[in-house]
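Quick notes on the structure that follows.
Just one protein chain is left out here, and the rest sit where they should.
Then we have chain A:
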Amino acid sequence: MYSLVTTSIIQGIKSIPVYVEADVSDGMPLFEMVGSLSPEVKESKERVRTALKNTGYILPPKRITINFIPANIRKTGSGFDLPVVAAVLCAIGIVPEEALKDTMVVGEISLSGEVKPVNGILPMVAEAKERGVTRCIVPAENHTEAQLVKEIEIFAVQSIAEMIHILNGGTYIEKEIGKAVAKTIRMLDFSDIQGQHFVKRACEVAVSGMHNLLMIGPPGAGKTMTAMRIPTILPPLDEKEQMELSKIYSVSGQFQLREQLMEERPFRCPHHTITTQGLVGGGLIPKPGEISLAHKGVLFLDELPEFKQNTIEILRQPMEEKEVRLVRVNGTYEYPADFILVAAMNPCKCGYYPDMQKCRCTAASIERYINRISQPLLDRIDICVETPQIKFEELNGTKKEECSDTIRERVIEVHAIQKKRYQKEDFQFNSQIPAARIAEYCALSKDQGKYMKKIYKQLNLTARSYHKILKVARTLADMDGTENILDAHLNEAVCYRNIDKRFWRDSL
């Protein structure tokens, strides 16, 4: 007898349909699986046979052949156990054929016949729905994740026996598995930070125009504290973005037992010992890296000069394209990676330069320290600010500081202005204006042009750094709601300009 079961495989954050065929025919007793399988899928054979026996079904002594379609995609992962079981059961007549029509089956099994959770359920179910699948059989522990997709029937099963029961028309009893992750209540707020108005303002500017930000300051100046609060002033995610982000977390197995899509903007702060694969994603079977997990949120690189040079250099392409593309023999994996980069560093090894009373570094050691920062990465950072040490009085200040929600409302408005202005363009924010369009969107008056020429010479700017100043000035003008860039905007943008290694060295 022949049977066909629908299942799915994850590639990037997309899911591709895979069909499992089973055929039972006369001949030498044999259990064979074909169709470009990776070792963990081949092993499934043993699990299926034993699990079925332990569930109470003995495989007939016949020739059983399993085939996976399409054969040109390599099948990896552990989610094929359950579809193979379903196909075999159907082929030997335990499960009716029509029960498997328009049904997707995913799950791993143990020898005792229990069904185990798999990664990437959310994209699989979402994609199955688009394909016209009406019901899904998923592991019980993936239940909360699967039911986030509306208008599709979800059966979460704990064992093979339960699946057989449901496929034979038995009643499905919904049950609570594990403890759901409570909806996170945001604990962080910009009002937690006393003083530091300069840095706060810089954060607001950065978020308003989606500019990348670099903070330089001594240890204990609150760089990390500030960075952690940046997601709280980003506008809330819309449903499409939430789904995209949730898919990334689902694929990487970090979705846990959330009961709703991810609503919070992510904040990722990888340690500086991170590898290239850990940062941008990779591995033999590619997994999303930190930059994808920071999608639509903030990627915070603390102690920037401590990161390995080649790890940092690899960020350049994803930052331009807003996605990572990993090419492997078995296919191309794409992960979205649209994030704000926030970096922090000390001005020197001991952290106290230019406070000569405290700094114990020699000029040479400071120079070595500066040389560790990658210039190409600096080129992608529009705003750079210094964060001074916090004084005791400030730490215990009781002054009411502005809270994140107020700032966020302003940011939403500025984003709306930009979206309207760039509706016909393929970019959305001021930070993304291509060099060729700067003259058009960041137009200066004649006097301003003269003034900037003077500044250009005085500060020894490069074309790139000059453009960055103009882009930031554009954001400042949008924040003020003015049509044209004013002198004050230019002056403020000059204050935020990025550090120049040369300038740094000269000041030693």
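One rule holds for everything that comes next: a contact is a pair of C-beta atoms (placed from the backbone, for glycine too) under 8 Å apart; a residue touches a chain by one contact, two chains touch by 3 or more; residues count from 1.
Following the convention adopted for this analysis, contacts and distances are computed from a predicted model.
Asks: Among "DNA protecting protein DprA", "Multiple sugar transport system permease protein", "Cell division protein FtsX" or "Respiratory chain complex I subunit 1 family protein", go ahead and choose the protein name stored in UniProt for the chain not displayed.
Replies: Answer from the UniProt record of the missing subunit chain: "DNA protecting protein DprA".
Asks: Considering the complete complex, identify which of A:M33, A:I340 or A:V385 is in touch with the unshown chain.
Replies: For the chain that is not drawn, the touching residue is A:V385.
Asks: Pick from A:C361, A:C442 or A:L461: which residue touches the chain that isn't shown?
Replies: The single option touching the absent chain is A:C361.
Asks: In the complete complex, the non-displayed chain touches which residues of chain A?
Replies: Interface with the chain not displayed, on the chain A side: 195-199, 201, 216, 347, 353-354, 356-357, 359, 361-364, 384-388, 454, 476, 480, 487-489, 491-492, 494-495, 499, 504-508.
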